[in-house]
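One protein chain is absent from this view; the other protein chains keep their places.
Chain IDs A and B follow the sequence of writing; residue 1 opens each chain.
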Amino acid sequence: MQRRLTGSANDPLIRARYRRESRFKAYSITALFVAFAIIVAFFTDIISQGYSAFWRAEIEVTLDYNERAERIGRFAIPEDLREIVSRGAVRSIPLQIRNNPALAGTSRTEWVPVYSRIDQYLKGKEELPPALVRQVDELKAAGVIRTTFNWAFFTSGDSKLPELAGIFSAAVGSLLVLAVTLVFAFPIGVMSAIYLEEFAPDNKLTQAIEVNINNLAAVPSIIFGLLGLAVFINTFGVPRSSALVGGLTLGLMTLPIIIISTRAALRAVPDPIRLGAFAMGCSRWQVVRDHVLPLSLPGILTGTIIGLAQAMGETAPLIIVGMIAYIPEAPTSIFESATVLPAQVFTWASEPRKAFVEKTAAGIIVLLAILLTLNATAVFLRRKFERRW
Amino acid sequence: MGIGLTTLLLLGALAPLGYLAFRLGRGKALQTMASGISMHSRPQQYGWYSVVWMGLPALGVAIAAALLSVFGVIAPSRELVLIVSLVVAILGLAQGMRAIRPEVRARNALDNIIRWLLLSAALISIITTVSIVLSILFEAMRFFREVSVWEFVTGTVWSPGDTFLEAAGRGDEVGEGTSFFGSVPLFAGTFMVTAIAMATALPIGLLSAIFMSEYATRAQRGIAKPILEILAGIPTVVYGFFAAITVTPIIVDIAAFFGLDASYSNILSPGIVMGIMIIPFISSLSDDVINSIPQSLREGAYALGTTHSETIKKVILPAALPGVISAFLLGVSRALGETMIVVMAAGVRPNLTWNPLEDMTTVTVNIVYSLTGDLAFDSPQTLSAFALGLVLFIVTLMLNLVSTYLVRRFKQKYD
Partner (left out) sequence: METEVKNTTSAGAATMAQKVETLPSERQTATPEVKMSASDLNLWYGDTQALHDINLDMYAREVTALIGPSGCGKSTFLRCLNRMNDLIPQVHIKGNVMLEGEDIYDPSVDVVQLRTFVGMVFQKPNPFPKSIYENIAYAPRLHGTGTSRSELDDLVESSLKRAGLWNEVADRLDTPGTELSGGQQQRLCIARAIAVNPEVILMDEPASALDPLATATVEELIHELKDNYTIVIVTHNLQQAARVAGYTAFFHMGRIVEVNDTDTLFTNPKEQRTEDYITGRFG
């Protein structure tokens, strides 16, 4: 008997169709692996460029508080080391002597950072003149130059000297901006969502608000920067570059995200709970306050965290409202000029000096670590409190 | 007195007044009830009722005064505003106390106030949109008073630099008519970078979505989806760094290998990196859409003896097409408005070319550079940022509206 069901073995048409089938599947797998490969390449690239910035070379020098050092700090360093020690390390010596005259004439031994080019040479990233190479290698062999963890990267602000530059002031700026964003966008966002989901009649106004919110979520972020500039700065006179104007601008941007996720969380609370509360004689507001809000809180928080994480990584609108100022000292209020982490990354990335490349990448690593933590927290919250009705 | 201090003082004074109002209101209600008269609402509701009488008019006065001075109608001194507000608060409290009577429906009044409060919060989103439109439109109008719309739309030379000199009173140093605001080269750059981005993102994103929704097991999908979404969480400034520091040199090297000359601010590199950024948008939206195609359609195709890929290509993708188009449009809208990647990796020279290895500049780059210099706010170059922003806003708004419409139609069909 002739078998009829083994098409792929005896029918060239079916064989061709199966070849197309496996080719198509291969394409789709390839696409996914290309995407994965890009992610791996991306993280490898950033980490390999940036991890070295978490270490820095220091040199042990005897600082001599002599008369010339009272005017120019560099003279406190032994002459042969002046090429090697960071200029920034001894900049404050005249001030120290003025504040504490007893220091004059004394000397002490201290570990201070080296000049950024020496640091880059020790990390194998830059070339030095041969004479300097010999000197540095000898100092290194003698244990006068050591490599330590670069705490200063986390504790100091921006600097024109790469070996001293850190992310502290930008981190404080980010915190202030996010605080303003949260204070502005969270209550308004949650209130809007409650209105739309629990109170709003189905009329033209409600529909207009809904269409509006969906569109706002898709407006390019730079447009919010233009809005911040024209409205907050030029019309309301909020100080340019301040955390306040940055926070408000990002707040407007985050608002739709918070509204949309809060509405989803409110909608997930089943109607029988509302009906039950109404049946007990609660007013609409009491139903929301006592029953719906507590149940939807985890969802609201998750959406808020995701919105804040997005705001935290935003740069373009903040550049427009002037938040790319050079800020060596951390701001102490929301009215002062400030910068934020991504803007700091941007500033460093535009620096031509090579030593700033690793700073930029290190800043990115810190930024990504924070964002990853925030998003992981959001996922964790959702998993932990997710309730199926 | 600073505006911050005034606000602090006002709130500082209103807080104890509020507490007082609550105690007095509740006290009056309790007293009335003790004398055997039944009241409509609970005592604490009368407390809140008198708080509202106290606080609302006072805050209204303060906000109205602030708005008046912002828009320059009149500028009352802050001390005066503070004092007037406090007087209004006390009058309000007195009126509130008088108003508390058994037949007053305090609970309903409170519910109404809360309702209005929530509505006004919801209106902020509308106000935001309106102020985006108005502020950008207003500044753009000022720009078009100096530069003709026709030149802006059709001109192929963008060189605002000389206008800057003119604005600085040195106009005679430059030849006549040397400031040009022809936006075509900028839009050409934006179009180019968007086209490259979508050419990268669409095949990778769509095919990944097909793999995840059609071929992958549940476990594979559970791993692949979050990994792809990592791409969506990376800040754009990071992509910009990646494009400028890593991808651009690679492209220049590859081009040199083929004997081609690529610029170090070529448009290809930001385009590709922008595409990488958009992959997760395309993949997750397409994945959702493909998943919402009913299983019965797949079974119908299989029962006719089709292979898996034939089912996907001939039945599932055509059915999912509106959703995929909508994902594509959203991706385009993101690419058009993307700023940091092009600011960091693309050029600043307006250049009308078809060669992606040359440097080109984009609309967003010019918005940023027009607004970060030390220019006077009313120089045409600064204002040009708003004209460009206006076009960007309108185009992305259109794309978004079309995309939402398509998705809604699609959902109605299969729900």
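As a convention for this text, contacts are C-beta pairs under 8 Å (C-beta built on N, C-alpha and C of every residue); 3 or more make two chains touch, one makes a residue touch a chain.
For clarity, every value in this text was computed on a predicted model and none was experimentally measured.
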item: Touch criterion as defined above, residue of B:52, B:110, B:247 or B:319 at the omitted chain; value: B:319
item: Residue of B:60, B:102, B:249 or B:305 touching the missing chain in the full complex; value: B:305
item: Footprint left on chain B by the chain that the document does not show; value: 217, 294, 296-307, 310, 314-315, 318-319, 413
item: Sites on chain A contacted by the missing partner chain, in the whole complex; value: 1, 3-9, 11, 13-14, 17-18
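One rule holds in what follows: only the chains that are shown with their structure count from here on.
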item: Centroid distance [mean C-alpha coordinates] between chain B and chain A, Å; value: 19
item: For the chain B and chain A complex, residues of the former touching the latter; value: 4, 70-71, 107-108, 110-111, 114-115, 117-119, 121-126, 128-129, 131-132, 135-136, 138-139, 203-208, 210-212, 214-215, 224, 227-228, 230-231, 233-238, 240-242, 244-246, 276, 279, 283, 307-310, 312-313, 330, 333-334, 336-340, 343-344, 364, 367-368, 371-372, 377, 385-386, 389, 392-393, 396-397, 400-401, 404
item: Of all residues in chain A, those that touch chain B in their complex; value: 17-18, 20-21, 24-25, 27-32, 34-36, 38-39, 42, 45-46, 49, 187-188, 191-192, 194-196, 199-200, 208-209, 212-216, 218-227, 229-231, 234-237, 252, 255-256, 259, 283-285, 309, 312-316, 319-320, 324, 335, 342-343, 345-346, 349-350, 357, 360-361, 364, 367-368, 371-372, 375
